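Report on one structure; see the data block that follows.
Missing here is one protein chain; the remaining ones are kept as they sit in the complex.
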Amino acid sequence: MNLLTHTPALIIAIPLLAAFLIPFIGRINKKTTGIFTTFALGISLILTILLTVKILSVGPQVFVFGAKSPALTLPSGLKFPIRIMFQIDAMSIFMGLITAVISFVGAIYSLTFMEQHSGLDKYYSLLLLLTVGIFGMEFTGDIFNFFVFLEIASIAAVALISFRGVNLGEPAEAGFKYMVVSSIAALIVLFVAGIFYGQYDLLNFAALASVIKYSQLDKIALGLLVPVLAMKAGAVPMHMWTPDAYSEAPAPITIILVAASQASLYALFRVTFSLYNITLNTLAVGWIIIIFGLLSMFIGVTMAIIQRDIKRLIAYNAISQTGYMFLGVGVGLAVLANPVALSKYGITAMEGGIFHIINHAMYEGLLFLTAGALFFRTGTRDLDKMGGLAHSMKYTTIFFIIGAAAISGLPPFNGFASKLLIYESVYRFNPLLSIIAMLVSILTLASFVKVFHSAFLGPKLPKFKEVREVPRSMVWAMVVLSCITIFFGLFPDLIVKNLVHPAVMALIEQFKYTGTVLGGI
Amino acid sequence: MIDNFPYIAVIIFIGLGIYTLMFKKNLIKIAIGIVLIENGANLFLITLGYRKGAVAPIYTHAPFEQSMVLPTPQALTLTSIVIGIATTALILSVAMMIYKHYGTLDVDKVRRLRG
Partner (left out) sequence: MLGLLETGSGFWSAIIWVIAVLVIGGIVYYIRNKGEKSYKKNTEQDKPFISGNPELSKEGSHISASHIFWGFTEALKDYYTPLVKTHTGNINDYASWIVILMVIILIIVGVNG
């Protein structure tokens, strides 16, 4: 049995098995649950990297569940696929890489962050289930399987957001709001799966993409799917659950929730690019996504400047950065039917938007982890009560400076590289959009200068006299994300040429997506 | 016209569910609204598989030369019902936690996270 052909299933199966074993391990010894989780997620990370190397060198991979061999997509005598399959091309493995790194870092950070809490075996089990859900959303090849993994991720996320709700009231309220929003989104996705099944008798993305006719029912399906997936990704004006959920969850869970929102963003791109492609009116739908992007950028950052809670401020900035991704890929979608404009600036805009996804996961994760470090030592998230913490927490200060410079788009960090790609290509589409994007970048820097001044600068306050540096596992988690931020900033061309450009071409070229499953590529 | 009655029932279910989410103030009623939307989606899936004059899709002792309804939507609906149980249980327990800490189930008062 060649292990490498079963990698797509193993990436999901190993954390799932670990999630079910942890309650048993927790009865024997409480401390080993965290180490076991880190071990399982580390194996997933190694397998994801191996699968990335294989996909970038060989081509898209398909894994069919329940067939005689994993690549047997069409059963004998039939012309359409009937089994559940994972279809992984360059864009899916790009998102999978982000999820693997972020969940591994989150597990390392949780080793000491959650040490004082009880019920830790449930926490680690739910963390593994959340990771399984996000991986499944990114790897799956049909729409009902996407619904199942979306619900797995939502249920695990709600339980984790309300984890501290045993003693406090606010996490329970945030968990309730997240559950209502997730349920609406998932049930609308189920409804759309029903619409597709009733029309074409198919549930597979690639098979649907080859027979779709853009009838009136398909227009209804698109019109239902775009706002709902944008809501799960955190687009304005449906963004109000984001600051509540991100601020009340424990810090390592927040960074995995960011990865979950980006998985919904990936699903939106997969539906518009690979399922419909040029059968839809790309200019209209592209402008809808661009308007989502503009509203998210501007309203996100202006709401961030007036916040008092540090994690709410970073969460509003996360909404604003998601607007950049909408803007870049929306411009690419708007010119999809126009091959001259596509090759001149459309592909660069999409490269900028998709490169921004991985950059955002890295520096936003770093910022949330530093906010968690501040909460761990001072016990409060209110910026009015903090001050002068740079004297005692030197490492946290340096990581915060790196994260804040990266999110504001200052060279030489990775935020500048992806924002430059977005600015220069969107300018050629419409100059006003690029100017608004640059203005939002300046306001982002303003909001983080506010946090830096009130939390870190200033004289040492007497009530924080015993505050020391955070424990070592938290520092190591932040070191990993900082190193990735600096590396992506110094050598952006390596990432763009090897990871981002194949992902963009995989989205644009629909025939490769259908050809992998239906044969004849 | 009578053949389309299940689809009209689906629209009524989902419409009532969305109305409950938008206008009702009690947290438990909002949870019931989500259950209504989920019931509408499940009914939609089951109705899609129906074929006129067909029997249940079981091969054992099946009548000879009789068409069957589609079995795939039945599998999809079973999965969805199970997921719905987990969702309902979780949202009701979170509502219980909110009641323990806030003392009320009114949406206008459970609003500490705003701005």
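As written, the chain order gives the labels A and B, with residue 1 at the start of each chain.
What we mean here is this: a residue touches a chain if its C-beta (ideal position, glycine included) is under 8 Å from a C-beta of that chain, and two chains touch if they have at least 3 such contacts.
Keep in mind it's a predicted model, so treat the numbers as computed, not measured.
Student: Which of A:I46, A:V211, A:I306 or A:L439 sits in contact with the chain that's absent?
Tutor: Considering all chains, including the one not shown, the answer is A:I306.
Student: Among the options A:F36, A:F63 or A:F176, which residue touches the chain absent from this view?
Tutor: Final answer for the missing-chain contact: A:F176.
Student: Touching the hidden chain in the complete assembly: which of A:P237, A:P431 or A:G519 does that?
Tutor: Result: among the candidates, A:P237 touches the missing chain.
Student: Considering the whole complex, which of A:K394, A:H453 or A:R472 touches the chain not shown?
Tutor: Looking across A:K394, A:H453 or A:R472, the contact with the absent chain belongs to A:H453.
Student: In the full complex, which bits of chain A touch the chain not displayed? Write them out.
Tutor: Touch with the absent chain occurs at residues 176-177, 180-181, 184, 214, 216, 219-220, 222-224, 226-228, 231, 237-238, 240-241, 244, 280-281, 284-285, 288, 299, 302-303, 305-306, 308, 344-345, 348, 383-384, 387-388, 411-412, 416-417, 420-421, 424-425, 428, 446, 450-451, 453-455, 458-459, 461, 489-494, 496.
Student: Extract the touching residues of chain B with respect to the undisplayed chain.
Tutor: Residues of chain B in contact with the hidden chain: 18, 21-25, 30, 107-108, 111-115.
Here is the rule we go by: only the chains that are shown with their structure count from here on.
Student: Please compute the C-alpha centroid of chain A, do the same for chain B, then give the distance between them in whole Å.
Tutor: The separation of the two C-alpha centroids amounts to 28 Å.
Student: Taking the complex as given, what residues does chain A use to touch chain B?
Tutor: Touch list, chain A to chain B: 144, 147-148, 151, 154-155, 158-159, 162, 165-166, 168-170, 172-177, 179-180, 183-184, 187, 190-191, 193-194, 197-198, 203, 243-244, 247-248, 306-307.
Student: Which residues of chain B touch chain A in the complex?
Tutor: 14, 21, 27, 30, 34, 37-38, 41, 44-45, 48, 72-73, 76, 79-80, 83, 86-87, 90-91, 94-95, 97-98, 101-102, 110, 112-113, 115
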